[in-house]
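A single protein chain has been omitted from the complex, and every remaining protein chain is retained in its original position.
And now, chain A:
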Amino acid sequence: MTEKLRAAKSKAASLLEQESIIEPASRLQSLRDRDTLTRFDRDTDPDLQADEDSSFAARLKFRDAARRAAKDKRAEAGLPTAEEAYNFFTFNFDPEPQQQRRKKRQSRRREAELEREHEGEEESEARDEDAPLVRDEEEDLFIIDQSAQDFLEVRRAEYIGYSRRLQRERETLFVPSMRPVPASSKLPENVRPRYLEEEGLYVGERPHVCLTNQNILENRILKQAEGRKWFGDDGCIIALPDPIKESSSRPPLFHLEDELDPALQAVYRKALKTKHVNLYIAGMGDPQADYQLDVDVSGLIFSHHPLFSREHVLAARLAQMYDQHLTRQHKNLTRLLTDKVTQKCASKTKLPALSQVTQQRIAEYKHEVRHTRQLRDVEQEKDRALLKSIIRVWKELKALRDFQRFTNTPFKLFIRREKVDGEQDEQEFENDIMAEVSELEAEAEEDYQRKMSEYRRQHEEWKSWKRKQKALKKKQKKKRQQEEEEEDEEREEELGEEPEKPEPPEKPDTGDLEEQVREKAARIRRKPGEPVLIPELTVSGPITPNEQCPRAEFARREDVAKRALFIKVLYNDKEVSRTDSRTLNMDFRVHFGQIFNLKIVNWPESIKLQVFESVGSSTSQLTEVCVPVPESSVLTGSAPFEEMEFSSNQRVTFNHEGVGSGVPFSFEADGTNTQTLLTSGKLSCCVSWAVGEDDVPLAPPSSQPGGGMYSGHRQMDAIACIGASGLNDMKKLGKWAAESRLDPNDPNNASIMQLLSVVSSGDVAVPEYFRLEQLQEEFNFLSDEELQRSRRFRLLRLRSQEVPEFRHFKCVPSMEREVSEKVFQDYEKRLKEGEIIDTKEHIDAHRALVAKYLQRVRESVINRFLIAKHHFILSDVVSEDEVPSIGVLGWNLFKLAEPKRPLKPCRKERKKVTAQNLSDGDIKLLVNIVRGYDIPIRRPYASKPPASAKSGRSFTEPFTAPVSSQTPQQGSEWPFGQVTPLVRPFVEVSFQRSVLQTSTAEGPNPCWNEEIVLPFSAPNGDYSSTSLQSVRDEVFINIFDELLYDVVEDERERGNTIHTRIERHWLGSIKIPFSTIYLQSRIDGTFKVSTPPVLLGYSKERSLGSEGGYDAVRSLSEGTFLSLFITIEPQLVPGDTVREKFDSQEGERLLIASEVFEKEASGRFPKRPCLTTVIDINGKTVFVTRFIRPLNPPQELLDAFPNSPQETAEVVARYVSLVPSLPDSVSFAGVCDLWSTCDQFLTLLAGDEEEHAVLLCNYFLSMGKRAWLIIGIAIPEGPTAYVLTYEQNRYLIWNPSTGQHYGQYDTFCPLQTIGCLISSDNVWFNIQPYAAPVRMSFDVSKPNLWKAFFSRAFPDPGLSSVQPEGLVYRHTDRAVAVELQDRIEKVLREKIMEWRPRHPTRWNRYCISTLRQFLPKLELSGGREVAEEHRLELQSLLGEYRISGFPLHLPFSEIRPIIEAVHSTGVHKVEAPNVEFALAVYVHPYPGNVLSVWVYIASLVSAH
């Protein structure tokens, strides 16, 4: 043995030697290879050869070669060293073409220089050595007789003239020109430049070089001889695309340490490995928790190895087959299937063939039995085939052993015969066969039956066809005599259709069947009575010892003994450990039995085992096996070993008995039947999580994102739960299970069946979708359903969504049970209301619908706004003073000279307060009531009718309170008759349920000058600008007349007691919405008081005013006026409108132009509003002129006054004003101004001033007037829209929401500033110095006064209108109006009674009926012409009573405003004991559901 070993060693040594010999050879080989390479180069480009050589040398030994090359002859011939070349190229940055050539050329020159230097050195050295100078000097030293003069020559300084010097310089110097070189000089003669780019070749981008530099270079090159070589075909300097190195080749600068600032010195710290590498296991923060993977590598079995002998191959095959046999035996599928067949047959027979269902069932059973039988047959055949092949292989093996006369493997196969009871076996066999045969027969019979029926059917068809044919033939015979040819054709056609006569099917041959079955049985089954063969493989066979083996086999065994194997364990592609090296045994099994404990920090991504084989000192990797990362439930101790199959495709051949792998070999002597086997085998290993000392698994928690991505998925993956990871398509599995009719009783299927039951019962399913945030579920601390269910969470969520009801909800209870359902009631009610139309609130169904629609628009806009609210700009967060401009500074300086207390002080701007840190009571509304004009006076007793009734009134007169002759008894009603003043008015301001009033003044033009301070509280205590803007409260300013009645009954007491009753009579009111005040921050001016058309007992004061002077001007606009100043203290910053970019269908150019136009306008006149684009109801930007288009007003209105266009215009304006107005700023809290088209407006029946103005303007246009839309500022509305018309050489300004109109020179025109005019085709911006209508010109054709949007530079692109072509008006049903009228009256009556809780309310029916008749007349006259006689009639009829009352006129939108209006008049406040009331309501329908509501309310006090 030892000898052998030695021999082997020596052999190995010799082998090694051989190898070492081979190695240099290979090196040589490689050198030779390179040589050939250079040779190849030389062939192609001989010039480069030398260069190439030197560079190669440089590569080998850089410095040496450099030195050598300098001395080299070739180098002397003008070739550079690599170093020089390197230096040269690093210092030369010229873009040069074709590096090789350049290298050569440049280097040659450089080399020449170098050479010269060398020579110089040598010369000097030579001189030094020879010291010729010294010798000369020595010689010279003796010549003393020559003085200094002999050596020195004194001459005049030589002067070279400038021009000569230039000339000389020109000879030697050359200044290259900076001009571009003409292409012709760069190219050889008669050659045109050729551009490679144009030919389609790729030309790289050259680095940028300054053009002048390039020109200089070109000029310089051209100056030299052969300069043209530097230019390419295209006349440019040949250059590489980009020769600049990507990385810097400059060596880093090293400073001495002393020079460094000590503060900047680097301090060395030992490198720390961060624990938090990406992919570290979560929860690794605390160092105690460590995770351990145990990798147990138990062993390795080769199923093929290159050192296998032929016998081994066979033995391996045998073993494999035997294994297979064993597993089959274990499963015993045949037995199972046989049982199944018998069972099925039995159950089939049990079923009574009665109903359709059972028939079906039986058919199914039959099918199943057949199917199972087939399966069984297949299995049986396989079993048999396996058995046969085992025996065959064993025989082969034996033969081989005999042949080679030695044994390599210990395998031995015994075949045990098991005797069977012959008769019983026979019986069973026969039974089985018979059963099968009968089944087949039945099947065949069935088949036959089916075919028969088919046949019969076909036969029947054929017969009927025949019959027809016969009949046809008879006919044809008759016809034939007449026309033969045609018939012929016909007949042929007929015959062509003849169906084949069906053949009756053959009767199945049962005898044949039986034969078939028997034959098959014989093939696949054990013959009856034949003993059962049971193979048994043992490894007890003796192996021929080495000495007895032939040489080749011996060599193989030697080789095997030399081999050793070891396994490397790689964790996350890093080698963590390796097993000991174990020698390969003769049976090609390697046992390692090593366990590696891996303490891990990083997440396991992959665990790999690499199998290495070492022969002597050389090792080679055989293969690599990936081991799956175990589930966290797989723990050491319980984890089973897994056998990993591996194979390697390396080719190995041997010259001994070893068959090798990857090479064909043959068992046969003649070399036929070759096989190729690859090295393969099984690696048995086990990877599991370790168990700690206290039985705690050292596995990361399974909820951790194991493997990064999949755990969320895994949770849902039921299959993964039961351990069969990888199968995760539940649906497919279920389908497959259903299709394959899995046997639920099969233990193999148990887990799947269980799983399927889970799947079908529960809703555990693998999601089919891809989840973007797959980890979201991990972070959810509650399931979504639970989150939905919980009231507390719902409350919290709603609050964070800023749902209005919950936005300021404080202290959400901490416990679920403390949140009551009541909290959500309001909210849910509101949600529900969205769907149900509450007709009770709104009286009119249509209006309810509109209100709902508006509500929805409002909500969506508010949502948009809420989002926008969270975008801040700097001024929201930081308060900063504006930079004072020079102008302001100058003005401030100028102001210093101002008087300290001017006689007419003007109001100073106050500091604005952002509405953030405010609370209730901080904000106050200041109303300063200055004075009133033209307040109606009590009807005097016997004064004559004032003449002004017919004074120069134009058609503009909207209001008349004509006074006619009074009856004397009327006067007696006023107790203080002559002595009391005409009127004692006071003003009452009510806002948010707080009512304050001024002192009482006297006379029709009173002066109060009083300030009323009203507290303001925002809804919900929310003082953000949003909520302030949406405050819908209005300030009511009412003027009352105070009447005093002496109620002293007893005349005697009059001396010392004053007992009067105060009564107040409503004269008029002004309504100002809070939002207007808020947005404008102050309202200052004289307002027209809306007074009722008729005030019983009052008349306009006329007689006092003279006809001339100021009053004359004033009288142009009739009515009562009130001077007011309203503001908020402290001043609030109005919320900025959210500048959102709305999408638009307008052209980009138009949008830009409009932006520029608006910007320019606001730059020049910041106070004048300019409008070019607006937002329509869909939230899209629309150019404003698109809204203007002539639209027809209702025909009814046009027909009313066919002769008077003026009156028609007024009626139309009145109609427009009857559409209720709803300011956008209220509905769309400060977000934006939405414009709706006229049809939308009329459908919604609610809109802003703009909509009114657009509609009115469109009506006027269709009536043939010249009309424009005015965008301006008015009081009290603020920025608004009016309508301008031009007729009879004068301009009229119409207020569309009241229907009033004013002349241009009307002093009380509410319009204060005119910003721009809009027509259907253009927009003009006012660039006049004044913006008040009185002081400006409306001639838009003057470009110096009006700047047009569309001009010659930017013509109108022809914008189509967004308005409909015409408006369709629905006739409003009279009955509906009457019904509404009744309802309003009822509601109002109830309300008045409700307001008078302490007094009985009596109704005077007579008066009511009179008033009712009176109202339609008022409507007819438009509230202007009062039927005076009717009033007189009323007075006479109600002579007994003191009557005070008035009609109110309102557009109808809802009932609430009507109630408010009635309430604000305070009629119900009369507390006289014998008071009676009268209330009449009249609703007049206009086309398009526009309703005009009149409420006549009066109080009557009995005169007695």
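Note that a residue touches a chain if its C-beta (ideal position, glycine included) is under 8 Å from a C-beta of that chain, and two chains touch if they have at least 3 such contacts; residues count from 1.
To be clear about the criterion, contacts and distances are computed from a predicted model.
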item: Chain not displayed: protein name in its UniProt record ("B9 domain-containing protein 1", "DELLA protein", "Guanine nucleotide-binding protein subunit gamma" or "Phenylalanine--tRNA ligase alpha subunit"); value: "B9 domain-containing protein 1"
item: Of A:878, A:1353 or A:1375, the residue in touch with the unshown chain; value: A:878
item: Touch with the omitted chain, as defined above, among A:249, A:814, A:1341 or A:1360; value: A:814
item: Chain A residues touching the omitted chain (full complex); value: 286, 781, 796, 799, 808-815, 818, 870, 872-874, 876-881, 883-884, 914, 916-917
